[in-house]
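What you see is part of a larger complex, with each chain still in position.
First chain written, first letter: the chains are A and B, and each begins at residue 1.
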Amino acid sequence: MRLSKPNIQLNSQGKLRHFLTLEGLKAHHLTEILDVADSFIDPETGDIRKQDTLHGKAIMNLFFEASTRTLTTFEIAEKRLSADVVNLNIATSSTKKGETLLDTLWNLEAMMADMFVVRHNESGAAHFIANHVAPHVHVVNAGDGQHAHPTQAMLDMLTIRKHKNDIFDLKVAIIGDIQHSRVVRSQIQALSILEAREIRIIGPATLMPSHPEALGVHVYNDIKEGLDNVDVIINVRLQNERMKSALLPSEKEFFNLYGLTNERLAYAKPDAIVMHPGPVNRGVEIDSEVADGPQSVILEQVTYGIAVRMAVIQILFNNAKALAAGESK
Amino acid sequence: MRLSKPNIQLNSQGKLRHFLTLEGLKAHHLTEILDVADSFIDPETGDIRKQDTLHGKAIMNLFFEASTRTLTTFEIAEKRLSADVVNLNIATSSTKKGETLLDTLWNLEAMMADMFVVRHNESGAAHFIANHVAPHVHVVNAGDGQHAHPTQAMLDMLTIRKHKNDIFDLKVAIIGDIQHSRVVRSQIQALSILEAREIRIIGPATLMPSHPEALGVHVYNDIKEGLDNVDVIINVRLQNERMKSALLPSEKEFFNLYGLTNERLAYAKPDAIVMHPGPVNRGVEIDSEVADGPQSVILEQVTYGIAVRMAVIQILFNNAKALAAGESK
């Protein structure tokens, strides 16, 4: 699925105005996010320092699909940049009163929102909103349908870079429901843009994409072969809804075939890192011994998620400022 | 309906201590709100600048009746004044545990609240609360039953003034459910205090007040006659509950008789502005062509709502400071 005009997220200087998808972005866009995120992290303590950058800016978190976890990380990131934050549970708002999505959007925009962070169960929702906001308003995609979850992919890239210095030259394996996951879609795009040496996807045929070659990935149905000599292992969260369908027989059977155990982990490089977007289904996608083991960087991912979200938000505002400065010359 | 002692909202210097209703206020009270609101708006960019005025003050939004839209505008206004903001969904609070409203109120007051912004489905609720708070606590009415919604009316006045300079000398037409709307009640009071030349109300007889002459308004049952040569058109939102009752046959019939179309709009002055408190029922109160047309100022109303709410809140605190300074001399 290609959504219309991915370059809607770039301004006339080729810089990010919105952050909707990784599709169509260049390596320098991603590297800037990683560099800025890194600059927020205290190298000694690992603490992420509060910034005053967004004092006086209003960010609205529009979560049409509930997600305490993602909402909380955005909320913390926004407050750590000193923005004024408003959370909107859209299910209970005036959309009930018969207002259309666009009317809701324009009304929120008129309430002096400077940025919308959008989560929606329909693919393309963030693009749709970005296509209709005023020139000074920014949109960040916090997950749309099966389409994209770009900040999640970027926090994964930061985690990899923190451990492996450079994504270039790495072999990365992604295990699980590849076909239906917006996180994986964004991960593969990020890894491709940053020129990972090899991207492998591992899982049952029913959960594999129909045209893997178009994605530039290699499919493995056997997990041991797939993990052979990789530097990075990324688990995908299995969605319960999916497992209730005919695509997967049972949690137990999935674990038997594709669950990440220490035995299987041994096929990867000895210093391979293990990632998972959380929340972890212990004993389904991954064994507790691995999830809590020395190669797991699952909790670091969460922390880097704060830094990456702060970076994306700050970059969007800075780019607008640079654009305005350029135009006023 | 006249609620007891409207002057409860004035302090001993005749300045606003609470903001409950427009009834009993003078033109200078309203003009001050409009002037302060205007001062917050950047004349070049239209941006509403963050103020540090209320640093250290705690404002509690007590919404006994849900309203994402009004709550959000108050929340943004309060944060833009640097207050500490706490939202209380009273339906789920200790009122359930058998606590009376007054006990709840006194407890919240004891939690160091400096201001309550109150929305309630019973007329007089904000007055009741204002009658019982400590001397230093301010109350703002964010809508009570069918009684008043004064900040909504004031944002309408700011919108009119931004476009027409002065309310004096204008002909204003209000279309819809006049009888049951707290917004209209406040609008008529504001227009009267600011001496609008003529106030017309338009709608079916079942939705007109029983004694329009007491309100100083002229009734029109024919929309074309009512709109003839007016400067300002204000739509009233139809409440679904009302339409389910016998008072109105159907949405379709209402639109046929009173929906604002371009054809009907042509009866007003060519530069007439079109207002609506939102959310708009497209194809019921107003045609989309008009709502999105060049004469519509519906979204500006939302923005001015932030400025007006900031102004009201700041004025109440400033008046208390001036009073204390006067008394300590």
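The rule is short, and it goes like this: a residue touches a chain if its C-beta (ideal position, glycine included) is under 8 Å from a C-beta of that chain, and two chains touch if they have at least 3 such contacts.
Computed from a predicted model, the values in this text were never measured in an experiment.
Colleague: Beyond the 2 copies placed here, what is the full number of copies in the complex?
Modeller: Taking the 2 displayed chains as part of the assembly, the whole thing totals 3 copies.
As a convention for this text, only the chains that are shown with their structure count from here on.
Colleague: Report, in whole Å, the distance between the mean C-alpha point of subunit A and the mean C-alpha point of subunit B.
Modeller: Computed from C-alpha means, the inter-chain centre distance equals 41 Å.
Colleague: Enumerate the contact residues on subunit B facing subunit A in the complex.
Modeller: Those residues of subunit B that touch subunit A are 47-50, 66, 68-69, 72-73, 75-76, 79-80, 240, 278-282, 299-303, 305-306.
Colleague: Please name which positions on subunit A make contact with subunit B in the complex.
Modeller: 55-56, 58, 84, 86, 88-89, 92-94, 97-100, 103-104, 106-112
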